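Missing here is one protein chain; the remaining ones are kept as they sit in the complex.
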């Protein structure tokens, strides 16, 4: 077991003790799963998106997760106001640029958020992060396009991390996490994860949960992403041919049972320092 | 078995026969669970929140449940207009003041609804109801705060019930229901219920379902709250170490199978008259 797996286990233990409050401004497709994933890992979710309350809610929270999955004008304003307040209070901000590359609204909003708010962690798929990197992404709806699969995730993660002085997590067959210098690769997960809506959103919610209890956002991001990968693997072992409905429930089940043994036995985290 | 348990069993039988329509103006986090809980217990849900239709919808409904879980300006207006119409038509109104005490918007809205609409039943956790009672609540997001756990639920329930001439249901380790004179305590439930989002919202939806078929809102509130407590107990027995995803599904399963035997064997309802 390497030092990163060790550090993940520590964060996992700590989040369950501290039970931090995580503020989510998110989409209405996967919001229930995000709330339940946050509860399952040991944190406490609050979903609030009205401009009249987001500053107050972020003030009592330990992390803010901004997810642009079902954008509308009303919530864009809330995202930015909440993000600025979080910056002021040194509350970490996670951005999940769902579908960036798929519409001008998503592109413009992603750029607006990135220019108005200091984002601490960006978590997305390769198409979305390619767009953030300034590459011409060809996002297929909210999924990674075949064309983008050829992009070099490691180089893109480092480039975006340096551009925005943040941690970047690109999830895919192998997940890549970088703070601009270090690069971790996580080989956990299962292909069925792409057959359940919201596994990306839940991953961002987990990343937010772990970032709320440490300043080491790089390790926290590795922890959140690895936890979801392991949850996918174990859920598949338990549900097999049952189908994607049971697999979905199995993900939440596994997150609620996530423990050091799972990490020690299963985490496939590799790191290269540069 | 005491007379209250008996009365619960009668309401349970009746709701399945009458299949009343329950109008919900609610949040987008737990709305699917609320609809499925209402169906499971034998009623019929309709979710409608546009100001252009809420009066008509409440006119064909047998109860209105107002839940402020994800407030925004658009739906606040709808809540009040629907509430006034419900009052006019003598349709019972349940208020679930989710997160009252956690932001000025939630506080102001709770007070506005309580002053504009005659609320028949208020269902919340101890922090939320403490706020309604005029105590300085320290709601932790949408959960009861540690500080508020020391408050005297029984005194608060009675005080709020008298202040607003309504029935109050405070859910917690022991649930307390009061109409201002009578106080019932329900010792059902399971601690895992706090690890699934929406169990409070679902409880309010069940309370609305039972209040739609009787004028005895006190008994109806006891029935809804006890049903959720029993659902938590049985779901835990059936799902055990599986995790919170399966426990969540087990709650809906148990509600759909809820019957007199479950109540007779498990209901722990104590009543003190004053």
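Here the chain labels run A and B in written order, and each chain numbers its own residues starting at 1.
Everything that follows uses one rule, which is that a residue touches a chain if its C-beta (ideal position, glycine included) is under 8 Å from a C-beta of that chain, and two chains touch if they have at least 3 such contacts.
Computed from a prediction, not measured in an experiment: that's the story for all the values here.
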For this session: With the full complex in mind, choose from B:28, B:217, B:236 or B:263 the residue touching the hidden chain.
Result: B:28
Exercise. Among B:111, B:162 or B:256, which residue is in contact with the omitted chain in the full complex?
Worked result: B:256
Problem set entry | Residue of A:155, A:242 or A:264 touching the missing chain in the full complex | A:242
Seminar exercise, completed: Residues of subunit B touching the missing chain are 21, 28, 31-32, 35-36, 39-40, 44-50, 52-53, 56-57, 60-61, 74, 248-257
Exercise. Please identify, in ascending order, the residues of subunit A that touch the omitted chain?
Worked result: 27-30, 32-33, 69-73, 99, 102-106, 140-143, 195-198, 241-246, 248-249
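FYI, only the chains that are shown with their structure count from here on.
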For this session: Tell me the angle, as a multiple of 5 degrees, of the rotation that maps subunit A onto subunit B over the C-alpha atoms.
Result: 120
Problem set entry | subunit A and subunit B: spacing of chain centres that average the CA atoms, whole Å | 33
